[in-house]
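First comes the structure, then the notes that go with it.
Removed: one protein chain of the complex. Kept in place: all other protein chains.
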Amino acid sequence: MNLLREELSWITPELCLTLFACVALLVDLFVQKGRESVMVGFFSLMGLLATAFFLYRQYGVTPPAQPVFGCMVVDPFSTLFKLFAVGALAFVVLFTMLSRQTRPDGYGEFYFILLCAGLGAFFLASTYNLLLMYLGLELLSIASYILAGYAKGNRRSGEAAMKYVIFGAVASGVMLYGFTLLYGMTGSIDLTVIGPKLRDQFALDHGTIPISVATGLCLAGFAYKISAAPFHFWTPDVYEGAPTPVTTFLAVASKGAGFAALLRFLQAGFIPDRTLGGPEAMMGYSDKLGTLVAVLAALTMTLGNLAALGQTNLKRMLAYSSIAHAGYVLMGVATMNREGFSSVLFYLVVYYFMNLGAFGVVMYYANTTGDEQIDDLKGLGWRSPLVAITMVAFLVALVGLPPTAGFIGKWFLFTAAVKKGFLWLAVVAGINSAISLFYYFRVARAMWLRPEEEAKYATVHASPAFAALLLVLAVGTVWFGVGFDSLLRYCDYSQNLLR
Amino acid sequence: MELLFFLLFAGLAIAGAVATVWMRYVVHSAFALMGTFLGVAGLYVLLGADFLAITQILIYVGGILVLILFGIMLTPPDRTERNAKRVIGFSASLVAIALFLAVQIGSVVRWAEKSNLEAPKATAAPIGRELLRPDGYLIPFELVSVVLLVALIGSVFIARRRKAVRVDDSSTAAILAERGTLQQKAGA
Partner (left out) sequence: MPFLPLIPLLPLAGALACGLLHLQVLRARRHHADARPAEGLIGTIATLAVAAAFALSLERFFALAGSSGERVLTWRATDVWIPTGGPAIPFGFRFDALSSVMCLVITGVGALIHLYSIGYMKGDRGFARFFTYLNLFVAAMLVLVLADSMPVLFIGWEGVGLCSYLLIGFWYEEMKNAEAGQKAFVVNRVGDFGFLLAMFAAAYWTGSFEFTGVNSAVEGGKLATWQTTVLGLLLFVGACGKSAQIPLYVWLPDAMAGPTPVSALIHAATMVTAGVYLVIRTHPIFDVSPIASGVVACTGAATAIFAGSMGLVARDIKKVLAYSTVSQLGFLFLGAGVGAYGASFYHLVTHAFFKALLFLGAGSVILALHHEQDLFKMGGLRRALPGSYRTMWIGAAALAGLPLFSGFFSKDEILAGVLGGRPVFGIPGLNWVLYAVAAATALMTSFYTFRLIYLAFEGEPRGHEHPHPNPTVITLPLVVLAVASVAAAVLGLPFGISHALQHWLEPVIGEPQGHLSHSAEILLLVGSGVIALLGFAIARATYGGGLAKAEARAAARPALYNALSARWWIDELYDATVVRAVRLTSFIAGLIDAFVIDGLVNGAASLAKRGAASARRMADGSTQTYALWFGAGMVVVVASLVLLR
């Protein structure tokens, strides 16, 4: 019993999150009409705060990797991603609360599902068990389907949710098939067992075709979750159709969790310990996998950036931009080494700030004007300078220009890729960054380089709370561009995975 | 004898799946799907997983298939898109076959085996114990309950009749557009 209690203490963040999800669901029933948004949101935030507190207490514990219940692990890697998810959720909740026109019935359900989606992300980040990984993915996905279709009565939203469901089902089926094959070959669903077993398979020189098929299928599933090409097609439709706070969640938290699972999957199963020296075939396979991911990365960023060029809808443009960014991040994954994975973590944190910010501005703008067209941003710079200035900071970071964190993040990704020998990939990414300049620039131009008189909408006031949120994100975006030492160390430290 | 039953059930499952994809009418497809479910259940029985076999029949045949049939019944028919679906179905089955063959060709690899495998007896009780053992499947089991809860609440929410809902920010533009088309129609 004591053992159970101790193990339970390791999953307090998960328990706390689940508890508050239920609280949010129930609170909705008891507060007076018209105040649900604030009250339920408040409780959700409290829950996230408490969760963050428990997570914080877990950070830096010894030993760095603590197995829990035989299927989960509490280590700096998972803690980082959980903090990431909690932070993203907090902003999504705040955005929803500040969204002036949001009047859907059932705030309780909304926040409940949102927090449960976060729970799914938690499990994705902290498991090396294929079953649990699949369940976490399903929890996250099912919650996301519902959230994407949350704006009932809106055909776009409904269509988006429908497409999302279909593709999600196919992708998780494909992935499950891959998992099954892995189980069939190794007799285990535990990645820490699968890894050595696969090493034996490679050592026996038994042909790698089943392993290839299994990995390929799993990879397709992960690629779907992080919206890498050519599994990304659902992304723009869903991002555009879903309510903006939900889009923010999908673009940031969901994608981050997908990367977490992908990294752990690769780390545990497919990266030979070079110090120990795995069989030659495995080394070769690992490199081959890396090359494939590199090709996917190049494809993803190119398709994302090219498609973003001609978009007129701001949200759709950002959707393609987030695809492109998935491509950049994959660059770090392709290295299949510790340095590359660190740069992935770093970039995801950066991505978190700049994308939350950009979507926040979109939401603010859509809220106050009911519009999402880039051209209609005309004159925003003069009408509400604070919002527009923060937006410029986010855009500059998204392009990857100094002095923002976007530059440093890309810098690490590029150096990691070049060191691994993917010079061509770095060149492709460089060209892509140049292309991305054009469409990000169009937003800035619409905001600032059109005279005030052309402004389509009258002055739109940012509420102090909202302005504060944007400022926090903008400061983060710039701050990590200058003082990134501690974050970098944290990311590197987070690589102490259970092996 | 066992081989005969295996071939029977496997054939049922495959034939059902093929028929599901190729049938002209959706209702027929649904019934063909039942064949697949039953075949798979039979395979479970042959493997000694009686609990799984019963669950398969209860949930898939008794629950899901009925749901699908209801869905078909309540949806107005639309025959225009069938060709497209057949193309997709065809390519999808090709892909599946290709993958399966790839695995088979490559399966010089030895699949993992349990050496001391005794014939399982009743499986329900051990499964139940395993599901609640902390070092077993407790966490996945609990997580499944959350997944189901989310799915339940979500589906209730989506299915709930639409009240006068003011929709979220992002949809305002769409609403305006819809209104525009309505007005056009009214004008015409």
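So that you can tell them apart, the chains are marked A and B in the order they are listed, and the count of residues begins at 1 in each.
Following the convention adopted for this analysis, contacts are C-beta pairs under 8 Å (C-beta built on N, C-alpha and C of every residue); 3 or more make two chains touch, one makes a residue touch a chain.
Bear in mind that the values here come from a model prediction, so they are computed numbers and not experimental data.
Within the whole complex, touches from the chain that is not shown fall on A, B.
Among B:L47, B:A98, B:A125 or B:L152, only B:A98 touches the chain that is left out of the view. Residue in contact with the omitted chain (choice from A:Y59, A:F233, A:W479 or A:Y493): A:F233. Per the touch definition above, the residue from A:L4, A:L26 or A:I166 contacting the chain not shown is A:I166.
Panel shows chain A; residues 163, 166-167, 170-171, 174, 208-209, 212-213, 215-217, 219-220, 223-224, 229-231, 233-234, 236-237, 284, 288-289, 291-292, 295-296, 302-303, 306-311, 339, 382, 385, 401-403, 408, 411, 415, 418-419, 430, 434-435, 437-438, 441, 445, 448-452, 459, 488 of it touch the chain omitted from the view. Where chain B meets the chain that is not shown, the touching residues are 84-85, 87-88, 91-92, 95, 98-99, 102, 106.
Everything that follows uses one rule, which is that only the chains that are shown with their structure count from here on.
For the pair chain A and chain B, the distance between mean C-alpha positions equals 28 Å.
For chain B in complex with chain A, the residues that touch the partner chain are 99, 102-103, 105-114, 134-140, 143-144, 146-147, 149-151, 153-155, 157-158, 160, 162-163, 165-176, 178.
By the touch criterion stated above, chain A contacts chain B in their complex at residues 3-4, 7, 11, 18, 25, 69-72, 99-106, 109, 112-113, 116, 119, 123, 129, 131-132, 135-136, 138-139, 142-143, 145-146, 149-157, 177, 181, 183-188, 197, 201, 206-213, 217, 240-244, 247, 315, 363, 366-367, 370-372.
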